[in-house]
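Working notes, beginning with the structure itself.
A single protein chain has been omitted; all remaining protein chains appear in their positions.
Our next item is subunit A:
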Amino acid sequence: MSKLALHLYINGKSHISVEAIDNLNTICQEKVPGEYELEVIDIQLDPDRAEEAGILAIPTLIRTWPLPVTRMIGALTVKSRVMAGLGLSNL
C-alpha cells in the first residue's frame, strides 16, 4: 500500500468538477505516474457517500493514503498548492 489513494467528490458535470478532475490528473500523471489511485465520486449518483464523508463543498479532494487523511476543496487550480497539500512537493 504505497500508492497514493485519492477520493475526489464532484457534482455531475459542473465546470468546477470537470476542471478539478483534469487538474488533478495532470498533476498526478506528471509527478507520480502509475503510483496513484484516484476514485471520482459523483454525489448526484452516490449521495450516501457524500453523507458518510460529510461533504459540504464541491469539489472536495480527500487523500486517504498515506495517513494522515487530508482534505482539500476547490477546483485545484494552483498546481504548487495542490502538490504541497498532497505531500508531493519534494518529488
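Just so it is clear, a residue touches a chain if its C-beta (ideal position, glycine included) is under 8 Å from a C-beta of that chain, and two chains touch if they have at least 3 such contacts; residues count from 1.
The rule is short, and it goes like this: contacts and distances are computed from a predicted model.
One chain of the assembly is not displayed; among "Multiple sugar-binding transport, ATP-binding protein", "non-specific serine/threonine protein kinase", "Sulfate ABC transporter permease subunit CysW" or "Elongation factor P", its UniProt protein name is "non-specific serine/threonine protein kinase". If you put the hidden chain back, the residue from A:I21, A:V40, A:I73 or A:L88 that touches it is A:I73. In the full complex, subunit A touches the hidden chain at residues 9, 11, 14, 16, 19-20, 23, 43-44, 47, 50-51, 54-60, 68-78, 81-82, 85.
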